[in-house]
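One protein chain omitted, others in place.
In order of appearance the chains are A and B, and numbering begins at 1 in each one.
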Amino acid sequence: MSTTLESTPKADVGRGMRFTNWAANYVDERTSASTAVKALGRKIFPDHWSFMLGEVALYSFIVILISGTFLTFYFDPSMSHVEYEGSYLPLKGIEMSVAYHTALDLSFDIRGGLLMRQVHHWAALLFVASIVLHMLRVFFTGAFRKPRELNWIVGFLLFVLAMAEGFTGYSLPDDLLSGNGLRIIDGMIKAFPVVGVWISYLFFGDEFPGMEVIPRLYVLHIMLLPAILIASLAIHMVLLVVNKHTQFAGPGRTNDNVVGSPVMPVFAAKAGGFFFLVFGVIMLIASLFTINPIWNYGPYDPSPVSAGTQPDWYIGFADGALRLVPPGWEFVLFGYTWSMNILVPTVVLIVFIAAIALYPFFEAWVTGDKREHHIADRPRNAPTRTAIGAVGVVFYAVLWAAASSDLIATHFKLTIEGVINTLQVLLIVGPILAFIITKRTCLALQRKDREIALHGYESGRIVRLPGGEYVEVHEQLDEYERWRLLDYNEYQPLTVRPNDEGRITVGTRLRAGMSRWFFEDRVLPIEAKELEDASKH
Amino acid sequence: MASSRSRRHSGRRHPLMGALLLVIGLFVTGGAYAAASTGIAHAQDAPVSQEALVEEGEKLFLSNCASCHGLNAEGTVAGPTLIGVGALSVDFQVGTGRMPMAASGPQAEVKPVQFTQPQIDAMAAWVATLAPGPGMPDPQYYAADGDVANGAELFRINCAMCHNVAGAGGALTEGKYAPHLRDLQPIHIYGAMVTGPQNMPVFSDMNLTPEEKNDVISYLKYLDENPSVGGFSLGSLGPVSEGLFIWLIGLGGLIAVAVWLTARSN
Partner (left out) sequence: MAKKPPASGIETSGHDEVMDPGTAVEHSSAPQNPGLAPEHQRVTDLDEKEAKGMERRIAGFFLLSIVGSVFAAVAYVVFPIIPGDMSSVRINNLMVGLGLSAALLGVGIGAVQWAKALMHGHELVEERHPTRGTEEARAAAVETFQQANKESGFTRRSLVRNTLFGALLAAPIPAVALFRDLAPADDPIARMKQTMWAEGVRLTRDPSGVPIKASEVTIGSAFHVVPDGWKDLEHHKLEEKAKAAVLLMRLPVDELNEDPAKSSWSYQGIVAYSKICTHVGCPVALYEQQTHHLLCPCHQSEFDVANHCEVIFGPAARPLPQLPITIDAEGYLVARSDFTEPVGPSFWEREL
């Protein structure tokens, strides 16, 4: 191509601009960068605060990478025994692993070491929390529908990897708290039929605790898992760019366009600024609030334990599941021990996680809708889906609360037995109640929206009519506001029809049943004629 | 509306007068009781001899403790026997405010101390005469000048499972709990270890030697004097408070930032 950026008249261009032109040309002639700029530079991204949760996750991950790299320059995962020679008095002369010693050195003897440890750990907690909230947003707005089902699976993989990264990470200092966590994992692995003892033995490289597990977790934590995570993240972002982001219904927004700000300059400035804000908030928290005070726990030893032994919050639901099992769930069959008190919660959690991963395919099967969906649903406009989500949230929340049962007991002056028994009941009753209440609330909100769209909202002004009656004046919405309430999908329950051989299969019956459950109770969207009639009086 | 209000003001008593009188009455009776109690304390402020101390202690016991512990400290359905508990038990229980117990429940709670130290010494002296029991230790064993590292290790093995590694407290069965260990007096820490109050095990001098007890006390005092290096400790309760904090303050704060970021500028 003959066009170069130096074709602008030299008199109009300052020194800085000339350099930029030269540099841009140099790079483009070697990389085709201009093609990328053309394709991506003015891509439109819609603006909504709930779309930024994924960004919180992405930026906190970058913070984790930066702070983690610093830590790797000082941390040594070896489990060889040494005597403490650092400056923290209560551990002087105590026997501990090199891993614990170097983690203490970072905390007490290296300037900025404690800060980087705290930044890293707070960022990790934020990373998983924002992933969960982001997943909930995607779920409740139906953004997992075609064409984004595969991206949901990639995102789900990222969720699992983030939890794995967190678990391997907080176990690295080899302190009492995380060491007891590893002990629990070991106990759970041992409970597995046939292969449990062998997997535990090979993983720990000996009987528990062995001398190998921390270095092995280290390799997982800084090399293998981040590599898979970064690759998955890249796929996740590429799919996001290819599919473009969803947007909420609104004036001028259709299923065939995206309305918002271009990457250059507005979105890049906001996104870039948000990165600094996320980093800054994490840094502020890390400067002011202690996290994981490993010096209090002491080195891992199988004999001591601390009251209030919990894993990091994102493993809480698994710990809580273990706590809610009633006593005595174990039997011996032909000499082999079946530890149902471990196996049942494990299977329940796997089924729960799998249900999350597979939900998009279930909903697609129920609706039979093969169109692409780029308008994000308001949660109230998909009442059954939102209610199912509430079931999942309540189920998870009860398990999560169970993990802190002893702290709930001391803080609210209850018995631990009472707390656990209550949560056992809530685990079953809670989700059922949540479904009913959520679905009914969504339908009621939809009816309210319908009222407002047709008749306007109550303005608070009371007017007395000549005949003596009092009425409240309703203000009509402007057409832009009203559109937001009008634009949603309606689905009808599937009518059961025989297939080509004249039979009605079990699959069809099941699908029709599910479809009825989903869509039988619904609020119809407003037709154009209804609007006209309403505006007349 | 306006007319009825002025009618109320002229001559008749203000409707709130009754409440005000009640409040004044409560203050007067309460104040009188407080004055009377301190009055008792002042009268007993400086006993002279050991016999006087013991006699003083018996009087205090009879008026404050006998209703639950029996007239001869032999115990009743409401409270256990104090025969053989020793002076150290009294110093611990009364000195931390646990006794007199306010209401029966899973355990005695720490509350404001009701007696002065001389009064506590008097009651302790009387209880000590009932039968041999743990006596007041040599002050060198609760001077908090011991080996902090040894104390920390002993604390982790013997104490942390109930009281938490940082002494933040923890749950026991059926509504009981192990209290937090911050800002306690060394003699009370020593007293608890020796006497094993309620469900706390007894750590006699054959289990933890007096020097080892001093080490443990030294560690707890070190924790008091050296607040957490990382900043505010969020109660030293570990991942639960950290998780709650990141969701409410961290994520909540960032959502607020996101709402601001995506809002229209005016």
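In the analysis below, a residue touches a chain if its C-beta (ideal position, glycine included) is under 8 Å from a C-beta of that chain, and two chains touch if they have at least 3 such contacts.
Note that the structure is a prediction, hence the values are computed from the model and not measured.
If you put the hidden chain back, the residue from A:102, A:141 or A:339 that touches it is A:339. Of the candidate positions A:72, A:287 or A:499, contact with the unshown chain belongs to A:287. Across the entire complex, the residue among A:28, A:76 or A:212 in touch with the chain not shown is A:212. Although one chain is not displayed, its contacts with chain B can still be listed: residues 153, 157-158, 161-162, 170-174, 176, 196, 198-204, 206-207, 226-231, 260-261, 263-266.
Definition applied: only the chains that are shown with their structure count from here on.
Averaging Cα coordinates per chain places chain A and chain B 43 Å apart.
By the touch criterion stated above, chain A contacts chain B in their complex at residues 47-50, 52-53, 56, 89-94, 107-108, 114, 118, 122, 125-126, 129-130, 133, 176-177, 270, 273-274, 277-278, 281-282, 285, 287-293, 296-298, 301, 303-314, 316, 403-404, 406-407, 409-410, 413-418.
Contact residues of chain B toward chain A in the complex are 106, 148-149, 151-153, 156-157, 160-166, 168-171, 173-175, 177-178, 219, 222, 228-234, 236-240, 242-247, 249-251, 253-255, 257-259, 261-262.
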